[in-house]
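Missing here: one protein chain of the complex. Every other protein chain is in place.
Presenting chain A:
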Amino acid sequence: MSFTTMEQLKTIGRELAMGSQGVWGSSKEFLELVKTIGEAKSKAEEERIVLAEIESLKRRIQEPDVPRKKMKEYIMRLVYVEMLGHDASFGYIHAVKMTHDDNLLLKRSGYLAVTLFLNEDHDLIILIINTIQKDLKSDNYLVCCAALTAVCRLINEETIPAVLPQIVELLNHQKELVRKKAVMALHRFFQRSPSTVSHLFPAFQERLCDRDPSVMSAVLCALYDMILVNVKPFKHLVASLVSILKQAVEHRLPKSYDYHRTPAPFVQIKLLKILALLGTGDKAASENMFNVLGDILKRSDSTSNIGNAILYECVRTLTSIYTNPRLLQNAAEITAKFLKSDNHNLKYMGIDALGRLIKITPECAENHQLAVIDCLEDPDDTLKRKTLDLLYKMTKANNVEVIVERMVEYIRNISDNHYKTEISSRVIELAERYAPSNQWFIQTMNQVFEIAGDLVPQKVAHDLMRLIAEGAGEEDEDADSHLRSSAVQAYLQILKEPKLPSILLQVISWVLGEYGIADGSHSAEFIIGKLCDIVATRPGDDKLKGYVVSAITKICAFEKAAGQTVDLIPECVSFIEELYASHSTDLQQRIYEFHAVLKLDRDTIASILPMDASCEDIEVDKDLSFLNSFVESALANGSRPYLSDNERRGMGAMTTLASNNDAGTSSLLRFQPYEKPSIPEPAAALVTASHYSQDAIDQHDIYSSTITVSTSSRAPESSSNDGTRLKLEGVQKKWGRPTYTPEAQVPKNPINISDSVKVSSSAAGKEASSRNSSAPPYTERKQPSQEISAEKKKLAASLFGSKAGETKAKPAAKLQQNGTSKKAPAKPTSPPAPAPAPPPADLLDLSDSLPQIPSVDPVDQLADLISVDSSAATSTTSLVEQVLDAGKVATKGPSPQASLQKDSVSRQVGVTPSGGTNPDLFKDLFG
């Protein structure tokens, strides 16, 4: 044997030793890879290393006759690479091949790799089905398990039938492990396509009585999902589920299911979830549960995390099933305990539980005012958001201002679009539902637009414009115009800020156009200048330009109608010139209309664009009687008389028929395509009159919204020769088909709120009036936004000092009437100091005084609570230690030595775990 071969053999031997017996059971190359990645200084370097690895794997994996063991190693490296976020799709097929291997070790690795690589809709899955089918029949239960695990991940709706019969068979396998996985697989099938397993409900129920608890708990997962879809077929299970829960609670399941000394907590939680579903709105079923629920509340220890998980789940169940006052009382106590805890997790759960409780007993929120405010002020974002959720649930007319202010403040500071959208939509909802005044509503909306901008749906902007236009919906014109001029003022103020969202600018343009010069405090030039500034900030926004042009049109029209001349400022002129050649037909049309309107005489303008008429109803002359003279003159000039749609169709059919007869041979073939276009017509024809008039209304609406024409004023105008397009429109309606009306304009129409006004005018009117009937007129109102902070200070002072700012504390007073005054002194959290002072008012108004609370709140008040907590802490640690000690006996080596060894080896290899100093994962946790 030559020297070189010896060397080669040595290397092979070393590699094999590394590969099979290496410290971590991995090959040297893999260790190298991990090491270099671990040492990479930057993301780019890491990227480079991984890409190089991919290249080499790509090359080597395609070599012929790769030994199977080597292949496994390559595939594991692919998994690793893919885990780091790179594409390893070139190797998928090899992973699939590996699942065909007879060696279980390789097969298992193959399955692992494919479950990690492939989504259930991947093309390669079809190649695995056959293997899975074979493996499901295997004698070796481990092979079965591996296949079942893969089934859960890979089988999609189409392939379910291929494996279903075998899996159903496995439900009766002798090994509990296989039965359990078969149940899980069927559960997965149910999620994918419920109908495929719907016939198996009895089989599931049978497995519920399996002698092995793990199979039973797997069935519970499936049951939960099934009951979620439909409760009915499972009602009869209540009694047996309750008895299972009872057994679990009474510690009758095998000891190995204990977790931190709590008997089978995961099973308990699952059962509680199911019972919550089954007991919803069902008194009889709920009564069955009360006993065991009470038992759980009594037995669960609130010192361990898992005990609290059960308690929380229990509260959830109690709040969703038929109510039992006694148990609800217990639930409230648990919630209180959560809220008072120092642990943030428990506080979070407490807030959530409180949110559920107040749905049933709204008054219980008042006991926890301070805790809630604490959470709201907490630096923890998660907790804050959860608290906002809670506040959203408990918003009433009397606290809406403060809560909305909080929410607005919160969205001002976050950047996550998902939650910005969600919370701003909540703000809008609350504001719409509970707004104390229109002024406040408008201000709130402005804030929301400013912050959330284009995340707000368009409808909200329309509603806002409608509100400004309609005002109070009462006869109080003074109040309305006051509202409008204050809106104009506010918007002029807002315009000074840079970077406003488009939707807000649209609203501003509309309001300035309608009401900018209404109260006479601003000149037309000034407003037009502002409007031009708006356009200048967003040059590419056609929609906004449309709004601005309409606004300018209106202002010019108002000015002319008032007998004044309008001198357009240079920017405006250049803006307009530009639009004559705009690519947007909508803009072009607007600008031509603008031009046409300006040419008209004073009276006509006044009648087509009256001041403040955006929400006047437009009366439509359905018969188009104003066109009669025109029609007559046309007839006199020899035009053909108008045929109604019916007549015309009759003729059309006849002509088709005639032409068909003429065509002779090809009649059958040609008949179909000619017939088709007339098919949709009959339905329309039946309602011709209303149809056309409806169309006319639409047409008018487009008009009314662009230049606010009122029909009555239109009659003379359209008969004159000047307003060409208007007349054409009418003519088209009369004689033409309704197909070519400029529909495209409708969606682009900036101010189509008049539509919505019409549709919902009655409802809106009611809403507005009801909103306003509860609110005093604006003239007596002060600026809320400035007022609130002052109010709060006063309230805080009244709470912690002796000064009573009662006169201004309106919302507070309301809440006091609600019964807080009676309850607040009794609540356990409230510090003794404020007791002699006036009772706490609106819970949120306390927020400013928060920092003072701890100083006033004596610790000894909570001493017993804290002592419980500390004992809880110690007992948990000891518990953990015990568990760990128990674990250590069974583990492979004494811990310090093992970790030392690992440490030294890692140093040899040169890999530093990202943790740095302490490779021992459990050290800080378990001491």
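One rule holds for everything that comes next: a residue touches a chain if its C-beta (ideal position, glycine included) is under 8 Å from a C-beta of that chain, and two chains touch if they have at least 3 such contacts; residues count from 1.
Rule of thumb we're sticking to: contacts and distances are computed from a predicted model.
Novice: Unshown chain, UniProt name, "26S proteasome non-ATPase regulatory subunit 1 homolog", "AP complex subunit sigma", "T-complex protein 1 subunit epsilon" or "S-phase kinase-associated protein 1"?
Specialist: The UniProt record for the chain left out of view names it "AP complex subunit sigma".
Novice: Looking at A:V96, A:A147, A:M184 or A:I534, which residue reaches the missing chain?
Specialist: A:M184
Novice: Considering the complete complex, identify which of A:I49, A:V66 or A:L142 is in touch with the unshown chain.
Specialist: Touches the omitted chain: A:L142.
Novice: Just name the one of A:R385, A:R406, A:R426 or A:H462 that touches the chain not displayed here.
Specialist: Considering all chains, including the one not shown, the answer is A:R385.
Novice: With respect to the chain omitted from the figure, which of A:H418, A:H583 or A:R640 is a touching residue?
Specialist: A:H418
Novice: Touching the hidden chain in the full complex, which residues of chain A are there? Just list them.
Specialist: Here the touching residues of chain A are 6, 9-10, 12-13, 16-17, 19-21, 23-26, 30-31, 34, 38, 69, 76, 79-80, 82-85, 87, 103-105, 108-109, 112, 115-116, 119-121, 142, 145, 149, 152-153, 177, 180-181, 184-185, 187-188, 191, 213-214, 217-218, 221, 254, 256-257, 259, 264-267, 269, 273, 305-306, 308-309, 312-313, 316, 344-345, 347-349, 379-383, 385-386, 418-419, 883-884, 887, 890-893, 895, 898-899, 902, 906, 911, 913-916, 918-925.
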